[in-house]
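Let's look at chain A:
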Amino acid sequence: MTNPTSDALIQMINVDKFFGEFQALTNINLEVKRGEKIVICGPSGSGKSTLIRCINRLEEHSAGRIIIDGKELTDQVKDIDAVRREVGMVFQSFNLFPHMTIVKNLMLAQQLVRKIPKAEAHKTAMHFLERVKIPEQANKYPVQLSGGQQQRVAIARALCMKPEIILFDEPTSALDPEMINEVLEVMTDLAKEGMTMICVTHEMGFARSVADRVIFMDAGEIVEEAEPEIFFNSPKSARTKAFLSQILTH
Partner candidate 1 sequence: MDAVTGWWDDYFWGSMIVLQVFFFSLLLMVLFGLIGAAAKLSDNRLAQKIAGAYTVIFRGTPEILVILLLYFGSAITLTAIAQMFDPDIKFIDVPPMWAGTIAIALIVGSYATETFRGAFLGVKPGSIEAARALGMSNLQTFIYIRIPEMWRLALPPFGNHMLSLIKDTALISIIGLNETFFVAKQAIGTTGEPFTMYIVVGCIYLAFSTIITLSVMGMEKFGARTGEGAR
Partner candidate 2 sequence: MSFDLSLITESIPKMLAGIGITFQLMFLSAVLGLILAVILLLMRISGKWYLSWPAQVHIYIFRGTPILVQIFIIYYGLPQFEFIRDSVFWPILREPFGCAVLALTLNTGAYVSEILRGGVLGVDRGVLEAGSALGLSARQKFIYLTTPIATRLALPAYSNDFISLMKATSLASTITLLDMTGIARTIVAQTFAPYEVFISLAIIYMILTWIIQKSFGRIEKYLSRYVNP
């Protein structure tokens, strides 16, 4: 079977995901074009994390096809490594390497995966630390940084790999309110520069200003998919309305 012709960077076709008996994703169809920004929202347990984790194969999908930049995710290890190099990921809990300084956090994968020489990796690391506005923290350990700073480091770490796309899994929901904006600012800058992004978040202000499309998920399904204007002003599904009214009154 040949890949369906498409200019999409990411294609998910009829994707199902089971955890044992439990179906976490049902018939997911999603296309993301180069440069597009997608925001995914939905209640807790609706399968948002599972969906984006299938894209870089932290979870294996059970049925359907996932094609990243023309490469299909199969059991072949080589493909997966190639795909992971193109796909950056930022986690809710930062997941910095606790035993390495900030700059080493940014250098490790460059050196090991991209085989970049140490000096150049260091230069790249410092470049992106400046982009996220914390070059002065380079030689500290993650615990010495605030949550907002750690998350910016995590974004810089993903950027160092020069990915085609970055996946964000609730990047601000573990942060104290006063730190949310510094992270969202960095993400907005990235979006302006044309980075392809899929972002699970409940920051509706961010969704309105940055997203090309907003996707609402519930019970493992994509319920609604629309431009932010339409999504927020005239949602079609009753489930979306109910969810939005809950989120927006908060």
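As a convention for this text, contacts are C-beta pairs under 8 Å (C-beta built on N, C-alpha and C of every residue); 3 or more make two chains touch, one makes a residue touch a chain; residues count from 1.
Selection rule, in plain terms: all candidates are chains of the complex that A comes from, given by their letters.
Small disclaimer: the values here were computed from a predicted structure and weren't measured.
Enquirer: Number, please: which of 1 or 2 touches chain A in the complex?
Expert: Looking at every copy, the candidate touching chain A is 2.
Enquirer: Flag every residue of chain A that touches candidate 2 in the complex, lowest number first.
Expert: Listed in rising order, the residues of chain A that touch candidate 2 are 56, 58, 81, 84-85, 87-89, 91, 93, 95-100, 108-109, 112-113, 140-144, 154, 157-158, 161.
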